[in-house]
Each structure stands twice: as structure tokens, then as C-alpha cells.
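Notes to accompany the following structure.
The complex is shown incomplete by one protein chain, all other protein chains being positioned as in the whole.
Just so it is clear, A and B label the chains in written order, and each chain counts residues from 1 on its own.
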Amino acid sequence: MSQERGRIRITGYDTQTVDEREDLSDWEPELQSEEAKGRMYYAWQRFKGNRAAVFGLTVILLMTLLAIFARPIEIAGTTVQPFSIAPYSPSTHRYDVATQAPSAKYLFGTDWAGRDIFSRVLFGGRWSLSIGFIAVGLAVFVGVPLGAVAGYYGGWIDEAIMRLVDALYAFPFLVLAIAIVAIVGKGYWNMIAALVVVGWLPYARIIRGEILSVKENEYVTAAKALGARDRAVIFRHIVPNAMAPVIVQATLSIGSVVLAAASLGFLGLGLPPSSAEWGSMLSNSQQTLHRGQWWITLFPGLAIFAFVMAINLVGDGVREAFDPQSESGGTEGGFR
Amino acid sequence: MSLRRYVAKRLLVTIPVLLIVTLVTFMMSHLLPGDPVAYMTQFSEIDDETVQQLRAQYNLNEPIWKQYVLWLGDAIQLEFGQSIISERNVTEEILSRLPYTVLLGVMSLGVALIISIPTGIIAAYKKGELADEVSRVFALLGVSLPNFWLGLILILIFSVRLGLFPVLPPTSYPLLSYNMIMFTLLPAVTIGTASSALLMRLMRSSMVEELNKDYVTMARAKGLPERTVVIKHVVRNSMIAVVTVAALQIAFIVNGAVVIEQVFSYPGIGRLLLNAVSQRDFPIIQATVLMIGVTIVFANLVADIAYAWLDPRIRY
Partner (left out) sequence: MTNQGRLTKGISRRNVLKTSAAAGAFGLAGCVDGGGGGGGGSADFGTLGANASTFDPAASADASSSSCIDLMYEPLVGFDFDLNPQPVLARDWERVDDTTFRFMLREGVQFHNGDEMTAEDVQHSIERYQGTVNTAVVASWYDSSEILGDYEIQLNLSQPYAPFLADLSGVSIVPAGTTSPADGETPLDDESQGTGPFQFDSWSQDDRFVATKFDNYWWGDVNDAGDFSGEAPLDEVNLRVVVDPSAQFNAIQGGDVNAINQVPPMDVPTVEDDGNLTLNRNDGITFDFLIYPVNSGPFQNEKMRRGITRMIPRDDIVGDAVFNGTAVKGSSPYPPILGDPYWDEDFEQRLLDEYVGEDVDAATTLLDEAFSEEGIEAPYQTEIRTNENPVRQRWCEVIANTLSETEYFEVSVNVMEWSSYVEFITGPAAETSDMVALGWTASADPDSFVYQLFATDQFTPNGYNINHYSNEELDSLMQEGQTTFGADQRGPIYKDIAEILAQDVPVTFLWHGKRLMATRDVISDFQVHPSASADYSGIYSPALGQEIEYDG
């Protein structure tokens, strides 16, 4: 929204395409809008050029790899992943090496049961990462259709869904999650359920907004004139277009979801106490602070911080990739 | 449209939202498997009379819509019954803790504004320079740090090394006493830094926008000293966005308070809620969640209206 005097600005015009386009190419106009695909391609180009974002992405990939290869994975008895980066088992108790400060042998030190914190942090990444991706994925899965329905049909459906969204927005996420856990109990899937119940809201709003602004566009009317059914219209035309802001939101949300899951773990509302999930590890660390055992608090927290920071960098990068003119610095991302 | 029409329209929209908020809260006890009272008492040796009393208290013998209406009627009068555990009046329990959380919230917001406004201004002014980049990093940090971890680290540093703040809530002192405020400072800083990240970027971007406007160029051309320009006009106009967003930060702060009160043993609503969850004290859980939800709906309403009042373009 910047107003620079005296300069005519044409927006939506990508100079890269022009530069790279061959003069005598076989480019042909197509009836089906390719905007969605095209946008993705160009967005990726822009993303690649953003050093911070690429750095973030690298960190994420690295952490994912570490989490996968930390300890062997077995599915139905067969070992799918045999590698074990973590030097020790994350769950074996050994009281003779309990609560030791970081050393060459135990990079991050050990906890009260003699467990190697480095190994636990690596292994614990599985919980945090999986919760982040799954919860956001499910939230998108819930929010997008609901928002699409609301936006497309309008009327009282729209009103009802949007009022529900407003009402759920009124509860601070953590308060609602705590209440949900109070009802359904603790556990991995219960926690994800709580995160999804609050998490779908932004996607509904985004999709609905996109649909409203696009509903009158020509290609939609054209498709309808050609007799396409409502559902086809929504899903084939509108949604692909609207995916860009959804992707932006989703990426930014992953960080908030992981933070929220860690908070729940910290409060003891998540996984069982001996779990290597980073938040739960921090909940155990509270009692050790005044004994000067700083390593029990520092490393799991750093892990959370590193992951969330990286995903936020990626999220910012994604947002700028899709909308390079946006000047906003405020992270609208995820939950409040 | 005129402000009055806008307010009316917003109020109209708020009512169904409020109703849904109450409905969601009400449904909480009915989402429990089976009968709420049976669930609450399933393992204990309660004589029939007490069971009947509890059922009457929750109006469980009525059809569900009537139960909702009755509950709503009670809720409006702030009548939530008694805590299962402590048997004290729920409203009393909440009201006795509320001032502490309010104090924490106000101080958190204060911290957030104190940090975010000057840094936002500087970042906007020195846009593109090192200061701007640094502020950007700081903003990212603020959003990415787990707030409870920050709290623990602060305790680690100030407790193990320095020892500047009281350990237990100095509840023998009045709320606004020096002791109490010092006790609240550390948790407020913890929550405030995260909140300030967002506000700072907002301040920056709205100032950047302002600085590009015609009237600024005009004022400069007229020869007004830079300071006057900045302070008298630009900052004030930028504040609009910030102030209204600050009001919306209430939700964020409540979120933070729930966890941070736990970390610092702070005697507020957040701790009350967590203890209630731990002891399955449903009257308190319901009342607290309802109160928070309603407060935020109203906060949003006030923020929207204030924004509309300050910036007529927003009224749609």
C-alpha cells in the first residue's frame, strides 16, 4: 500500500518471466487457468533466493533427518530404519551416571536416571516434529473444506460457520486446549485433537476470503456457464488459487503448534512423564534449576527454539515468495 | 458509514458469537462420556442424597436445552455454584485471583509496549540498516522462544546468580505494593517480550507507511524540525494500529499467563485453571473458560470500535 509519487506501478507483473522467456517460444494460451501452478513455480524461485528462508529449510530438514535416524524404526517387526545416530538409548536408566554435566561422553549431560540428554533430544524430535506436521495437516484438512463451503454457499451456512469461528477465536488457544485435555484425557492423539480443534480456524477464514474475492471472476462464471457442478467449481478452480495463503499460514502455524504442544507437555498435559518429548523434558527440569543443573533445562529448550525459529524463517520466506510486495513485518502466523 | 451504525452492526454480530461461546463452554461438561455427575462421582462412595443434590445443582433432570438456558441464566448472574474441591463459591474463588492476573497482564502489556514502540520507531527510521535487521531478528526470537523456557532461564539467571526477587507471592502485602510488583516483574517480562515481538514489527511497518505519506514530505519541506514531525504526527498516527492490536493481545497474554503463572507460582487465574483441571473441578474450569472467552469477545469488540473511531476508513 505504499504510495510513491510519480511512479506508475504495475503489480502482478513478474519481471523474471519476461527476462527468461524465449522470444520465439512455443507458448500457447491455455483455457484452463494455470495460475496456481505458475505461482508455485515462481514462488519457489523467489524462495530459493531468500537466504534466511533457505537456511531455515535446511535446519528443518536436518532436524527431520536426525529425528528419523536417531534410533531404529520398526514396523510390524521388520526394521525399516536401522541407523542409530543417537549414541545411547533414550530410555535406559543408569544410576551411576545420573545428573552429570555435559562432557565428551555425554554431550548434553545426563538426567536423574542417567539417560543421555543428547540422545533424548534427538529422539524426542520425533514427537515434536510429528505433532507439528500432523496437527497442522489435519487442521488444514478440516479448515479448508469448511471455509470453502462457507464462502461458496454464503447465506446462513456462511454466517453459522463464521460465527463459530469467531466464537472459537475468542478462547485463547491454550485455555481451550487445556479444557479439551481435561475432558478427553492426556495422550498423543488427544493432544493432536486439541490442537486441531483450535487450529482449523485461520484456514477457514483464509479460504472463505479467497473464495469471496474470486467468486465473481470470469473463469468461475465461465465454468458454471459450461455446466460444471458446484463442487467441481470450488475444488478445481477456486481452491488451488487460494492455496498459496493457506500454505503460508500452515507453514507459520507449524511453529506455533510445536510451541503449544511443548507447553502442554511442560504442563504435564501431554505425554507420559518419561517421554523424550521436548516439552515434557522441560517439565521435569523445573526441579533441577536451583541445584544448578542447567543442562537439563537448556538443551531441550534450545531444540524447541531452534526448530520453531527455523520454521518461522521458512514461513516468512514462503510468505514473501508468494507476495513479494508485502511489507508487513508482523507475524500473523498461527495462533495467538 | 457512521460510527453509530458501525457500532450497532458490530454489537449485533457479537451477540451470536457470545451465545456460541456460552454454548461451547456449556457443552464441555456434556461432552464427558455419560452423565456429568456420574462422571464426577463415579468412584466415590456418595450417598444417594448427595447425588440428587448434585443433579439438581446441574439441573440434569431437565431436557438439555432447558439445562442450557438455566445455566446461562445463572451464569449471567455470575452464579456458578461451588467448587467441588474446596467448596467455596466459584465466583469468589475467581474474583480473588483475578486481580493478580490483571496486574500481570497490565504489566506484561506495559513491558511489551515499552520495548516495542521505541524499537519499532527506530527500526522504521533506520529502515534497511543494521538496527532494522537486528530488530527483525529480535522479533523472530520473540515469537520462536518457548515462553516457559524463557521463564525458566530467567529464574536460572536471576535466582542462581543474583537473587533479586521474592520467591513466594508476598500475599500479605496489598496488590499494588512494591513487593507484589517486584514479584510480578519477572513473569511480566517473560510474557511481554514475546508480545513485543509482534507489536514491534507492527509499529515499524505502520511507521514506514506513515513516513512515506504526503504530509510528512510537506512538513519537512516547510522546515519543521524532524523531531516535531516524527513525534507529533507520525508516531501518533502509527500508534493507532499498534494500540488496537495491543488490545487484541489480551488473548495472547492470557495464553502466556496460564503457563507462566505455573512457572513462577504466580497466584492468578491461570494457576487456578490448571489446578482445577488437575483436580477435575468442573465448575471452576467452566466458569474460568467462560469468563476468559467473554472477556476476549468484548476486548475484540472494543478494539474494533476504537479502531473504527480512530480511522474512519476501516468502517465497512
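Going forward, a contact is a pair of C-beta atoms (placed from the backbone, for glycine too) under 8 Å apart; a residue touches a chain by one contact, two chains touch by 3 or more.
The shown structure was predicted, so the numbers you read here are calculated from the model rather than taken from an experiment.
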Task: Which displayed chains the hidden chain touches across the whole complex - done: A, B
- [ ] For the chain that's not shown, point to the residue among B:Leu164, B:Met218 or B:Ile231 touching it.
- [x] B:Leu164
Task: Touch residues of chain B, complete complex, unshown partner - done: 40-46, 84-88, 93, 152, 155, 158-160, 162-173, 178-179, 182-183, 186, 262-267, 274-275, 277-280
Task: For chain A, residues in touch with the removed chain - done: 91-93, 95-96, 98, 112-113, 267-268, 272-274, 283-284, 286-287, 289-291
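FYI, only the chains that are shown with their structure count from here on.
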Open item on the list: Help me check something: in the complex, which residues belonging to chain A touch chain B?
Closed with: 1-5, 159, 163-164, 166-168, 170-176, 178-179, 181-183, 255, 259, 262-263, 266-267, 269, 279, 282, 285-286, 289-290, 292, 294, 297-298, 301, 304-305, 308-309, 312-313, 316, 327-331, 333, 335-336
Open item on the list: Looking at the complex, which residues from chain B come into contact with chain A?
Closed with: 13, 16-18, 20-21, 23-24, 28, 31-32, 136, 139-141, 143-149, 152-153, 155-156, 159-160, 197-198, 201-202, 204-205, 208-209, 212-214, 245, 248, 251-252, 254-255, 258-259, 262-263, 273-274, 277, 280, 285, 288-289, 292-294, 296-297, 300
